[in-house]
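With one protein chain withheld, the remaining protein chains of the complex are depicted in position.
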Amino acid sequence: MFKRIALISGNHAAEVRDTLVAVIRFLRSHNVEVVPDEFCARLMREAGLGAATSASPPAGCDLAIAIGGDGTMLRAARLLADYNVPLLGINRGRLGFLADIPADAVESNLAQILDGQYVEDERFQLNCQVERAGRTVLENSAFNDVIIQKWNIAKLVELQTFVNGRLLHSQRADGMIISSPTGSTAYALSGGGPILEPSLDALVLVPICPHTLSNRPIVIDGNSTVEVVVGTPEIDRASLTCDGDIASVLQTNDRVIIRKKDKRIRLIHPRNHDHFSILRAKLHWG
Amino acid sequence: MFKRIALISGNHAAEVRDTLVAVIRFLRSHNVEVVPDEFCARLMREAGLGAATSASPPAGCDLAIAIGGDGTMLRAARLLADYNVPLLGINRGRLGFLADIPADAVESNLAQILDGQYVEDERFQLNCQVERAGRTVLENSAFNDVIIQKWNIAKLVELQTFVNGRLLHSQRADGMIISSPTGSTAYALSGGGPILEPSLDALVLVPICPHTLSNRPIVIDGNSTVEVVVGTPEIDRASLTCDGDIASVLQTNDRVIIRKKDKRIRLIHPRNHDHFSILRAKLHWG
Amino acid sequence: MFKRIALISGNHAAEVRDTLVAVIRFLRSHNVEVVPDEFCARLMREAGLGAATSASPPAGCDLAIAIGGDGTMLRAARLLADYNVPLLGINRGRLGFLADIPADAVESNLAQILDGQYVEDERFQLNCQVERAGRTVLENSAFNDVIIQKWNIAKLVELQTFVNGRLLHSQRADGMIISSPTGSTAYALSGGGPILEPSLDALVLVPICPHTLSNRPIVIDGNSTVEVVVGTPEIDRASLTCDGDIASVLQTNDRVIIRKKDKRIRLIHPRNHDHFSILRAKLHWG
Partner (left out) sequence: MFKRIALISGNHAAEVRDTLVAVIRFLRSHNVEVVPDEFCARLMREAGLGAATSASPPAGCDLAIAIGGDGTMLRAARLLADYNVPLLGINRGRLGFLADIPADAVESNLAQILDGQYVEDERFQLNCQVERAGRTVLENSAFNDVIIQKWNIAKLVELQTFVNGRLLHSQRADGMIISSPTGSTAYALSGGGPILEPSLDALVLVPICPHTLSNRPIVIDGNSTVEVVVGTPEIDRASLTCDGDIASVLQTNDRVIIRKKDKRIRLIHPRNHDHFSILRAKLHWG
């Protein structure tokens, strides 16, 4: 079914060397071509698994496999943001919200998946743009969340938030998280946000340490346009981060516009995938 | 436009006497027939405004006006639960989330609304059923929330929750709130839940004082079937309440099934209605 | 050192039968006399361990051992509330905040403790009185917490709270928890309260699902007198519970007065006792 598979890892790739080797051996034994990213390519050379093609993921691939953890899945999602290639995650140890194939059961799971026995789970991504003095100075994607937060200062930032052009609120806070359902179990949860079912067509806005205690998380329609205006001249600086990567340092009066991206991420899970069971395990419920 | 209007109040109707009289005089002067509920009928007699018809709301009415506050709106919603009659709320004092016409601006607002200048805002309701030993022993509606909670005991209850037949979690808590977007600014907010945009097609499950601190509020698709099973024989009792009214005392192994009701509540607002502005005012934002 | 030891269990005593038998055999082999409570006495008879004395704990005892869990410790604390007898807790399974000797290491721990190798940890208790129409109608002790909460109703109660005669606040809520440091890891934690170091001379007042979101937990001096007045005639009922036992159903205008009790509970721990390590284990930190 899948004939050419991208392999994606990250900085900590050395920790997944054994898993990567097992994955490659399994795929090659099933006549699947692999297209490693730079991290995987280096590990392959070191392991004597031959030179990689000059292609880089996801060129021409019909599946991508991320090996690492949820952080690696975010990196993979970024690579795939504008493609339509499904993504499978192999965890290097602990179970992840996104990477749900355990390293010690790679082969049985891959066998099933190559055999077409899997479920697909479409997740939407976020698009964010920064407008400064009428011009778009940045455009970026996020799978989990877009965060506007204080940066390099120990003071609150003042943020005005509009939903579909209507003022929601002006608030002073450490920042605000705009999260997709996928991101609701990541940083937004630490900030006091609710858990959103992955398939929910909604965004959640979570203020970070707001000065006004009644500034609670708000869940809005997934098709909304959210606009956050960075306020007051006395504020030194704020920054914009997408999935934990610094996208830009913001200036006063910058407008950050967040909306659902038109392309989705297609996650592949083993057939017996159960998101609630992952929640129970990860959050130590019961 | 509206020719026959139901008037709905509640226990504290005496506090709204002046407002009620103003509403009736205005409606009669515009040749609108009024159909008072028992509370309004008594006030009308006391005020010498003539005998009421023998009909009771919402029979044959094309609009209902609730005079009181959000509690009165819940009562009105219950009366209208199975009808398709729009509902307008006049507040006796403070602004309400639902009753958003202030008592001191009744006439100008009614004039506009009779003139067709209003916005309609459809809200879904919840239906809940209790199944005991295979039989449905109770069925009820709720506009805000369905709550399963400990009752007459100072111990936690054990609740198993299923969403669309899949186990979400077993938890020990004081109880659990299943709230519509409308109810998200009511008791669910006190319990730590997020605010849901009124038009969002979602339910929020909010545990009340859960023993496990990571048992956070969860937002799920509005078309889900939620099933809560009351657990463990050591538990004395739990109760079910709908919009704050006691619906039933529950027994161990009772299954409470909650899903969206097929009929909606049609709220009528003044033309300049802005839900975010009500949130800002009621929650003292900024 | 300890010559006569009270043995205390509870309703679920059968689950601790083996542990109890091991404790009794160990103590008798060290010439320590045991004074069982009714639950332990029944188990002893069933296990053929001889008739109990007619005395009941803690008469003439120089130590009490509670076998069960934190609930059993609360029961033991209640029995010892007015005595000066130290208390040791053996856990039937999972680690407890209070009962910190694991069932599978009873003998080595008891050997050390009989040998004088232990640490003592004094905890204060709460005293609460209910005054109705100028008379004290109830007086009770609590080790963890005193709770004034709605009872048998689905509405908020209105509570006025005074600290040392000064109004702290009037609030509408499901209730309020007045907790000792010992109780801060029990129900108060589920209600959103902070953790208090056991030796801290402080009380924490935790509102339960308060209507006003800024009604946050408040930590006050341990020597304060807290007075909670149950409000408004429209409220049907509220109840007072001490350590989860129902002490009294309250009436409107009842005044509940809570202050530190003059007698303390003396907990005995193994020498290597570390409260922070119990916190880390119980709360799954890291």
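Annotations
For clarity, chains are labelled A, B and C in written order, and residue numbers in each chain start from 1.
We take it that a contact is a pair of C-beta atoms (placed from the backbone, for glycine too) under 8 Å apart; a residue touches a chain by one contact, two chains touch by 3 or more.
Keep in mind that what you see is a predicted model, and the values were worked out from it rather than measured.
Displayed chains that the missing chain touches over the full complex: A, B, C (touch as defined at the top).
One of C:D18, C:D82, C:E107 or C:E197 touches the chain omitted from the figure, and that residue is C:E197. Interface note for the absent chain: among C:S170, C:T225 or C:N253, the touching residue is C:S170. Only one of the listed residues, C:R45, C:R94, C:R271 or C:H284, touches the absent chain: C:H284. Counting over the whole complex, subunit A has residues 147, 149, 151-155, 173-174, 187, 189-192, 208-211, 213, 239, 241, 244-246, 283 touching the chain that is not drawn.
Within the entire complex, the positions of subunit C that touch the omitted partner chain are 163, 166-171, 189, 193-197, 199-202, 204, 212, 214-221, 274, 276-277, 279-280, 283-286. Across the interface with the omitted chain, subunit B contributes residues 213-214, 216, 284.
Simple rule for what comes next: only the chains that are shown with their structure count from here on.
The touch graph of the protein chains shown is complete. For this structure, the chains sharing the highest number of C-beta contacts are A-B. Centre-to-centre separation of subunit B and subunit C, using mean CA positions: 40 Å.
The mean-CA centres of subunit A and subunit B are about 38 angstrom from one another, to the nearest whole unit. Rounded to a whole number, the gap between the C-alpha centres of subunit A and subunit C is 46 angstrom.
Residue positions of subunit A touching 2 or more other chains: 214, 216, 284.
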